[in-house]
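Structure, as structure tokens:
Now for chain A:
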Amino acid sequence: MIARLRAGPASRRAIPLAILLAAFVFAPFFVNDYLLTVLILILYFAYAGQAWNIMMGFAGQLSLGHALYVGLGSYVAATLFTHFGIGPWLGLLVAIPIAAACGAVIGYLAFRFGVAGVYFAILTIAFAEFARIGFDHLDYVNASSGLFLPVKQYAHNDLWLLRGDPTMFYYVILAATVFAFVLCRQLLHSRIGYFWLAIREDEPAARAAGINTFRYKMYAVMVSAAVTSFAGVFYAFFYNNLFPEQVFSISRSIEIILGPIIGGIGTLFGPILGAFVLTGLAETLNAVMGAFGLDLPGAKQVFYGVCLLLVVLALPDGVWPPLARRLGLSEGKQ
Partner candidate 1 sequence: MPLSVYLNVAVGGVLTGLVYGLMALGLSVIFGVVRVVNFAHGEMMTVAMYIAIVTFAWFHLDPLILLVPIAAVLFVFGYALQASLINPFITRPEHSQFLLLVALAIIIANTLLIIFGPDARAVQTAYAYDSFQVGPVIVDAAKIYAGAAAIVVTVALFAFFRLTLLGKAIRACADNHTGALVVGLDVERLYALTFGLGAACVGAAGSMLVLITDATPMVGPGYTLLAFVIVITGGLGSMPGALLGGVLIGVTEAIAGLLFTPSAKSMFAFAILVLVLLFRPRGILGKRPA
Partner candidate 2 sequence: MLRVENLDVFYGDVQALDGVSLDVEEGAIVAIVGANGAGKTTLIRALAGMQRELRGRIVFRGRDIAGWPSHRVCNLGLGQVAEGRQVFPTLTVAENLDIGAMLPRARALSARNRERVLAMFPVLAERSRQAAGTLSGGEQQMLAIARCLMGAPELIMFDEPSLGLAPKIALGMLETIRELNGDGLTCLLVEQNVALSLKLASRAYVLENGRVTLAGSGAELLADDRVRSAYLGL
């Protein structure tokens, strides 16, 4: 199986992947501000979706509360910045262990006490909600009034402090997405990745085969949480304002999850494709409805919901696996 994965379509995938990457690298030279913002949004969801996919797609642990890690990342980095002037990259070094530790606490409580499946999923929501209300009362981060990052006109882009124009943010999130892709690929093709897949497919069997399923599930949660926390750091510095009501809300978690599910759970490319499909769909709907003068509140979301419904009915495994088969780019047996 290892041989098939490595020698199989991987090399054939390299060329289209390189073309795609080149297209992304040069995109800012050809698009207007609006499209650039959309691309940033797509890459943001692609990144967060990949992070979530590590936990669900690889190790089979359904988290419906990933907004928790986004929120922690953004609040930690933003607090360090506003209170102590510490920049986002150092902030990330603090955010990662905090997010991973929170993931570890949730994982420990769930996996030690036999909370699994639906129960585990709802436990993750509960923790995200807990954080939402908690931060709503934390005066140190301005509670429900929200935390604002100082916005000034910058003469030039400051990558170290992550202050600057959208093009800079675009390249940052692009680099992060590529990083996440490479990380996921390495993880999936390593020992830990095989153990995760074994757990996802049949946990009792994996345990019977001598895999310490508790430990590897813990790894999955912690890695996923740590990777997700950067999405939060980026969010804080890109949008410059944080409200517990928004960053920790269930709808944030759902937004993160939809992409990988639509794209194809457990695949490497699915989360990225899913982010494209979803954000592209939402923006296209915006444009179309705008063009027809239909700005009825809710109408766009109804169409969006119908599209989701059609995708899940027509493509139970997501968009990517059948597309990959057709293009001869399958990721091998996973």
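The candidate set was assembled so that all candidates are chains of the complex that A comes from, given by their letters.
As a convention for this text, a residue touches a chain if its C-beta (ideal position, glycine included) is under 8 Å from a C-beta of that chain, and two chains touch if they have at least 3 such contacts; residues count from 1.
These figures come from a predicted structure and were not determined experimentally.
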Touching partner of chain A in this complex, picked from 1 or 2: 1
For the chain A and candidate 1 complex, residues of the former touching the latter: 56, 62, 64, 109-110, 113-115, 117-119, 121-123, 125-127, 129-130, 133-134, 136-137, 144, 250-251, 254, 257-258, 261-262, 265, 296-302, 304-306, 308-309, 312-313, 316
